[in-house]
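Heads up, the thing below is written out as structure tokens.
In this view, the complex is presented without one of its protein chains, the others remaining in place.
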Amino acid sequence: MNFDLTEEQDMIRESLSRFLRDRYDFEARGKIIKSEKGWSPEVWGQLAELGLMAVPFAEVHGGLDGGPTDIMVVMEELGRALVVEPYLPTVVLAGSILQAVGGAVAEELIPQIAGGELVMGLAYAEPRSRYDLFHVETTAEKSGDGYTLTGHKSVVLAAPLAGRLIVSARTSGGTRGRDGISLFLIDPQADGVTVKDYSTIDGFAAGDVILDKAPATLIGAEGEGLALLEMAVDRGIIACAAEMTGLARRMTELTVDYTRQREQFGVPLSKQQVLQHAMADMFMAGEEMKSMAVRATALADADPAERAKAAAMAKVFIGKTGKFVGETAVQLHGGMGITEEMAIGHYFMHATMLDTLFGNRDYHQRRYEALTGLRKDAA
Amino acid sequence: MNFDLTEEQDMIRESLSRFLRDRYDFEARGKIIKSEKGWSPEVWGQLAELGLMAVPFAEVHGGLDGGPTDIMVVMEELGRALVVEPYLPTVVLAGSILQAVGGAVAEELIPQIAGGELVMGLAYAEPRSRYDLFHVETTAEKSGDGYTLTGHKSVVLAAPLAGRLIVSARTSGGTRGRDGISLFLIDPQADGVTVKDYSTIDGFAAGDVILDKAPATLIGAEGEGLALLEMAVDRGIIACAAEMTGLARRMTELTVDYTRQREQFGVPLSKQQVLQHAMADMFMAGEEMKSMAVRATALADADPAERAKAAAMAKVFIGKTGKFVGETAVQLHGGMGITEEMAIGHYFMHATMLDTLFGNRDYHQRRYEALTGLRKDAA
Amino acid sequence: MDLKFSDREEAFRQEVKAFLDEAWPAEKRGGKTDFTRENYLGWHRKLHARGWIAPAWPEEYGGTGWTPTQRYIFDKECAAADAFPILPFNISMVGPVIYTFGSDEQKERFLPPTLSGDIWWCQGYSEPGAGSDLASLRTKAVRDGDDYIVNGSKTWTTLAQHADWIFCLVRTDPNAEKKQQGISFLLVDMKSPGITVRPIITLGGDHEVNEVFFENVRVPAENLIGQENQGWTYAKFLLTHERSNIAGVHQSWRALDRLKKIAADKDLYGDAPSLMEDGDFVRRIAETEIDLTALEFTELRALAREESGGGMGPESSLLKIRGTEIQQRISHMFLDAAGNYGLPFQRELGHNEATEGPDFAVETAARYFNMRKTTIYGGTNEIQRNIIAKMILGL
Partner (left out) sequence: MDLKFSDREEAFRQEVKAFLDEAWPAEKRGGKTDFTRENYLGWHRKLHARGWIAPAWPEEYGGTGWTPTQRYIFDKECAAADAFPILPFNISMVGPVIYTFGSDEQKERFLPPTLSGDIWWCQGYSEPGAGSDLASLRTKAVRDGDDYIVNGSKTWTTLAQHADWIFCLVRTDPNAEKKQQGISFLLVDMKSPGITVRPIITLGGDHEVNEVFFENVRVPAENLIGQENQGWTYAKFLLTHERSNIAGVHQSWRALDRLKKIAADKDLYGDAPSLMEDGDFVRRIAETEIDLTALEFTELRALAREESGGGMGPESSLLKIRGTEIQQRISHMFLDAAGNYGLPFQRELGHNEATEGPDFAVETAARYFNMRKTTIYGGTNEIQRNIIAKMILGL
């Protein structure tokens, strides 16, 4: 067993970390999320220049042949700096599917992603699906060479920025059947597609996507999209585990600094034993979260059952501990913690969002129980 | 609304409290639980002289016409002193059933209880029933004028001390049917009854009762025993809520005293903010427990649905908070907390027992969900 | 011991219900709130017209003469009807200070408009960098003829953007031995030259609190409450008054009711099982109901002690701690109930119509964030535990 990063991974981490320290501090980020576009294509380009968009892809597609560990390194750093540029939806979610599907579509799109020219998103949720990936009401109908999609996809990260979206739709089966789900590529600019855009509570660009006979291209085998979707979302969860680790570690640092500076009743807050223990608990949560992120990353390429268990477990754990670290950090910042003026509150909001994204703690706890056979006919 | 005790209730509390302070300190109790009998008939007699055994019964039976509030007052004091004499099984459990059944059996036995001459117990649990009162495998067969019982009753409080036991047995229906359960009176000395006695983890006399065609007298209507059983056990739970309040308050006092006396690194433990907050939490738990005990007591005579809800709720709450107070008290006592030499550990053990008795926190949480309709087909 | 309401209390409840049915009809109920100045004042004035705006005040100043139990019933019925909240600044805070420590002129001048809502007060206590250590305040007031000249700043000033007047703690003797000495209690017209208000936007985008700056603000000395340098006494008095209904029990019950309806609403789930079919969610609701019941009866016991003249005392810290913990838990359950639709930020302050997803979801995240304040304000829950340890347990 070894937990060491390779030299290349260390280099990615260092160059990314330096870049974010220099160019993406709290103030710079604040300007970006308050800008009209809500993201910075310029930063996106610079991250692409650092090679970030190319990390997981094959060399033939202009990629760097990296793996889950490289993604972990990147996501932890993006988390530390609360980067809102759409790395997760583009590279991890859409990227994973394109890689797995391969063929012409991969050849066309992956080089564009790797080069920083294309942002993508994955539209998997629906108004009544909650977190069940197999709950798909959106329908696909054959139309000439291609398909048209009709339905409503919820809260699609990066939807307003994306040049292409991957969408799950039903080619057969009932609303909640595991079979009959297919994946499609759509152009959000096409007729029949309406993106109702907003930012998420933590400043990320997102939108609902309303499809009314929107033209679409099938990718992957018809009716067998669920396995791909689960793979991509598990990868997304594993990436989020690394991101949450970055958040948690940064929140702990910020809280330690704040309580050391801030005096109350003539003594620094950091001298209060109750707050010290709270920070010790934050530290422990961050370390354990890192362990879960590492473990899940090591299983990201394992067989689907192992991968799913590892992802479910990691999501439960980062949901619980991320929420704990965020709430404690805000509490220890006192009033300042709940204003938009300090970084800590933004970390907390993003941690909250990561608990919900892809399914909250309860959901993945239940999923873990089912996957491990703990829950059969339990009531 | 008013939470005041009557003058009579204040008097009961004061005289009982004084008696226990003078005659039932930790040392005296230690001798009693280590004695061969495991209880003190002498103390029992003295408590009877104080009128304790007569509290809830009608005047015609030699009782004091008290109600649930009087029982609450008594149980809280008994809890404060960790009294092991079998008040709960005799007066609350068996007493409630005799009162409800009335008639000749009440006329015969209640005066004996009220006079301190008779100890009784209620045998409701079985090896595979867990906490379900309706799970009854013990069978009753008609035999001449009476019945004979065959089966195994588990962990019957006071069984080795009791002159009579009330036993649930099945006169019809399947193992877990709500109908067909009847209540019987037996003499533990009779042929066909074997009491395998032991003390509980916290020093109370108890035993398993093995019935092999044991002669028995039906009390109450045949096949309709479950309602009586539920009533008696709910009364028992409500009494335990008061008892747990007594435990919790006493544990908080003991812990406050201990941490003030005990120095570490040159400072009293009580000056450590983390321990102060832990004790503040213990205090709060005790106050809220009292509130739940008061509320449940006020509903002890309400219609069965209301009573059941109140009892279930109280049991969940005292299980959770009693465990918290006990564990925290022991932790704050450090090594001394886990020896048999200090009182605190005995409080903790009894609090643990009260969490299990009549069904633990999970069980009554589920019961509450069912009774309130929150849980219908929830999985 | 008798936990039933008396006939008299029951009759009173009917009276309150009848009033609410007329004054706050069904169409206003259902959990929607539009926190505008007009809405606040509208409800305030309705209660004032009925004579019920200040139940806890002495009758001679406009109080109702209700017992604590009646006040409890009143609060409960108002919450059950989703009635608008009453702002505490006039009624629970400055009013009692004025009628207790103010001069006859001050009472005459300020109490009627404070009751009627013609003055909207805000509170100038906290200062930047001071946190819960109130007495370390540095805003100065220097006597100059018949005026004080005030310089400094206050923060966390709730709804200062709507306020007509502010009541302030200011330092009048910088050389006092202890920091609690040398503080005075001043009433200041917000229209005074030299006052500026800077919004503080909190997580979730709310503009609820502000920083208030004083630059050479002239305040007539007649606006001084009580004696110069004795302000800390009045401030502490106010802080204990502020704690009434801090547990928010009625509001939490109301929120749980709404949550259960949402979690069982088949329209939201279609072919999928509803949240009420999810045992884990049911368990969270049940646990919260049980904990809330324990808190409610603890509050009732405290009320009973108050009624019999025992006063509230440091037990109020318990109510504050548990009440706020429960409020936060409920806000988290709402967020979880919203699922993916908890994520979009599509909210204008005070409105709650969703553009996407179910209506209830639109403010769940913002509310969850906003509720973090409850364990911080009014003395953090850490400080409340310090108080219990010191004042009750003697540690």
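Every chain is named by a letter (A, B and C) in the order it is written, and numbering of its residues begins at 1.
The rule is simple: a contact is a pair of C-beta atoms (placed from the backbone, for glycine too) under 8 Å apart; a residue touches a chain by one contact, two chains touch by 3 or more.
Quick caveat: nothing in here was measured; it's all calculated off a predicted structure.
Here the missing chain is touched by one residue of A:98, A:292 or A:357, and it is A:292. In the complete complex, the hidden chain is touched by one of B:32, B:216, B:282 or B:330, namely B:330. Across B:140, B:155 or B:169, the single residue that touches the chain missing here is B:155.
When the omitted chain is restored, the residue from B:35, B:143 or B:264 that touches it is B:264. Annotation for chain C: contacts to the undisplayed chain at residues 279-280, 283.
By the touch definition given at the top, chain B reaches the unshown chain through residues 125, 127-132, 135, 137, 154-155, 174-176, 196, 198-201, 203, 206, 208, 262, 264-265, 272, 274-275, 327, 330-331, 334-335, 337-341, 345, 348-349, 352-353, 356-357, 360, 362, 365-366, 379. Counting the whole complex, the residues of chain A in touch with the unshown chain are 1-5, 69, 252, 256, 259-260, 270-271, 273, 276-277, 279-281, 283-284, 287-292, 294-295, 297-298, 313, 316-317, 365, 368-369, 372, 374-379.
What we mean here is this: only the chains that are shown with their structure count from here on.
Once the centre of each chain is set as its mean CA position, chain B and chain C turn out to be 42 Å apart.
Averaging C-alpha coordinates per chain places the centre of chain A 53 Å away from that of chain B.
In chain B, the residues that reach two or more other chains under the touch definition are 273, 277, 378-379.
Contacts with at least two other chains are made by residues 278-279, 382, 385 of chain C.
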